[in-house]
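Only a part of the assembly is drawn; its chains keep their places, and the rest are absent.
Labels run A and B following the written order; every chain starts at residue 1.
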Amino acid sequence: MVATPTLHPRLQGPIDVRSPHVGLEHPRRLLATVPENPSALLALATRHIVSALQFDRELVTQLCRLAASIEMQPKLLHLPLTGKILITAFLEPSTRTRLSFESAWHRLGGDILSITEAATTGIAKGESLRDIAEMFSNYGDAVVLRDNNEHSVYEMLDTLRVPIINAGNGIDEHPTQALSDIYAIVKWRPQLLTDEPGDRLRIGIIGNPAKMRTVRSLLLLLSLFPHAIDEVVVVSGAGTADPFDPGQRELLEERGLRLRVERQLQHVLQTLDVVYINSIAWIGDTFERLTGDLRLTAGSAVKDGAIILHPLARGAELDVSLDDTEHNWYFSQARGATFLRMALLTCMVERVHRVADVEPPA
Amino acid sequence: MVATPTLHPRLQGPIDVRSPHVGLEHPRRLLATVPENPSALLALATRHIVSALQFDRELVTQLCRLAASIEMQPKLLHLPLTGKILITAFLEPSTRTRLSFESAWHRLGGDILSITEAATTGIAKGESLRDIAEMFSNYGDAVVLRDNNEHSVYEMLDTLRVPIINAGNGIDEHPTQALSDIYAIVKWRPQLLTDEPGDRLRIGIIGNPAKMRTVRSLLLLLSLFPHAIDEVVVVSGAGTADPFDPGQRELLEERGLRLRVERQLQHVLQTLDVVYINSIAWIGDTFERLTGDLRLTAGSAVKDGAIILHPLARGAELDVSLDDTEHNWYFSQARGATFLRMALLTCMVERVHRVADVEPPA
C-alpha cells in the first residue's frame, strides 16, 4: 500500500486573502485628514503627463486623496472610462509597469491596445515617432509610453492629439512612479499633506539622482513639501562623485529642499523616517546595479517605525527578510500605484466628474 | 480576352457554419442524464486549481454538467465576470491554451491582462515568483500560469491572494486539460457520471504517464470513476521501460483503477472504447515525440463506435484522414475545453450563483 501524496497546504483550504498591506485603515485616515478640493484635478484634463515639474502641491494632494477614495472602494459602481481606449506602448519592455496601467484602465471600464512586440515589428526602428503619434491619435483616447530614449516622448508631443503618460523615458523621468511613492508616504503619514505636517521627516534616498529616473521624479515631487521635510539624505555609494546632474541640486534647493549627500549608509540609516531604495541606474541602453554595500536586510539598523520604499522589481539590495517586518511599506506602495494611476487616468481623459463632485466639461 | 479569375468556392457564398462537432444533442443528453447539484461547486470558490488530486467525483460531475449547460447557451444573458480581471501568464508560450482561457473569460464578460513577452522582460528570469505573485494579487482577480518549471506554481502559492490555475507546470500536471478530456468522454457517454454507468469502458492511453503532464492529470481523474472503467491500457512504445513514475501506478491502483501496460498498439486497439493519444513528452526544456509506430490513421483498426481524443496541437501521430470519421472526438474535445473552463473560472471567482441556482457567498 502506497501513501496518498499530500496536497500542498495552500491547496487544502480557501485562499488566505489577508495581508498587512491590504486594508482600509490607511486610505480612510488620509481621507479624514485631507480636505476635499476636486476642482484642483481639472488641471489634468486633456494634459500630457511627462514630468514631475508639471505638478504643484495641491494637485498632488488631491490626486492622493482621489486615489485613497478609490482604494476604499475599488469596485466602482459606474465605470468612468467605458468606451475609452488606452494604448500601452512599451518600446522598452516592462511587464510590471504595463500591467499596473492596464489593470488601472480595465478597472475603470476601458479597453486596451497593447504594444509589447515593438522590437519585432520595427515600430521603434523605422517609423518616425511623429507618424506613430499621428496613428495613436486615431486609434486611442490616451497613450502610455515607455522608451529607453529620453527624447521619444517629447518627439511625440508635436503631433499627438490625445494625452500621453510618460512611463519612463531613459534616465530622465517616471512621474507616475514618483506620484505612487508620495501616495505611499502619505498613506503612512497623511498630515504631510496639510499645513501642519507635524514632526518634519528625514528621508533617505539610496540611489543615483543623476541616472535613476524614479529618483529624479521623486525628488521633484518631494520639493513641493519642504515645510514637512527636515532633510533628504542621498546615499549613492562610496565610489560615486557628485551624484547630481548639473543644475539638479540647485533647482531642488531653490524649491526649498534641504539636501545632503552621504557615502556610507550606516552613518545615517538610524536617523531616517523614510528609506527609499532603488536598484537600477540606466547607462545608455543597459543598467548598473547599486554596489553591494548599499543593501537593506532585517538586520539593518532601521529606525523603529520607519518605512522602506522600493519601486520594484528588486534585486539583492532589498532582502526578503524585511518582507514580514513593520518596515515593509514597499508592498503597500506597489499596491497603491494602481489606485494612483486610476485617479490620474480618470482626470486626464476628462472623466473626473464621474468619480468626484465637480462639474463635467462643457 | 482574358478569363476572369475564379473566386475560391468558399468565397462565393455564405460561410458553412455546420460541423459534426458543434451541436446541442450531446450536452442536452448530459443534462438530462446527470442530476443537478450545484452546491458541490461551491468547493471551488476562492481555491487554487493546481492538481487533479483536488477533485472528487461529484465535483467533476457537476463541473461537466455546468459546462454542458453553458455549451447549450454560450451567449449568457447576464455576464457573471463583468469587472473581473484575469492575468494569463504564459512563461512557457502556448497560443492554443492561452486563447482557450482568454476566450472563456471574455465570454463570461471579464477583462484580461496577457503576458506573452515574458522571455523579453526578464519576468521569468530576474524577479522572484513570490514577488510576481504579490504583484498579480494587486492587478487581477485570477491568474492562469504555464511554466516549464514544475515548481513555479507552488512557489507562487505562498503570497498569492487570488486564485491561480495551473495550465501546465513542466511534466507534472495540467488539470484543466484533463477536466476537458473527461468532459469530452461524458458528452459521448453521459451515464458514466451516474451510479449505473452501463458497460464498463476500456480506455487506451497512448503516451507516457511519467513524462506527459496531460496524461498524469487524466489518469488521476479517471481514477475517480473505477466503477465505470474496465481497464486503462497504457501504450507507450516498445522502447520504453516502466512508463510510470515511482509510486504513480500504485496510487492509481489504490484508487481503484485497473491498469495494464502494452508495448504494441495493434494488440489492443480493436478492444478500446476510448483511445487517448498525445504527441509530446517533456524532457527538461525540450520535448520528444512519440515513436513512429504509435500512429493512428483512418486505416487503423479502431473499434466501431469508439472515440479518439487528443489534446492538440497534433503531430504525425494523429492523421488527418481520421478527421471526417465517426472516431473524431478530438474536435469536440477542443471545443468543449472552452465551456469547461468557463464553468471552472466562474466557480473559482465566486460567481457560480450567477449561472446556477445556489446561494451567493455571504
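Odds and ends about this structure:
As a convention for this text, a residue touches a chain if its C-beta (ideal position, glycine included) is under 8 Å from a C-beta of that chain, and two chains touch if they have at least 3 such contacts.
Computed from a prediction, not measured in an experiment: that's the story for all the values here.
Shown chains number 2; the total number of identical copies in the complete complex of this file is 3.
The definition used in the following text is that only the chains that are shown with their structure count from here on.
Note: centroid distance subunit A to subunit B, computed from Cα atoms, is 40 Å. For subunit A in complex with subunit B, the touching residues are 1-2, 4-5, 7-8, 10-11, 14-19, 22, 75, 79, 93-96, 99-100, 102-103, 106-107, 114, 116-117, 119, 312-315, 320, 331, 334-335, 338. Of all residues in subunit B, only 45-48, 50-51, 53-54, 83, 85, 87, 111, 113-118, 120-121, 123, 126-128, 130-131, 134-135, 137-140, 154, 157-158, 160-163, 247, 250-251, 254 touch subunit A in the complex they form.
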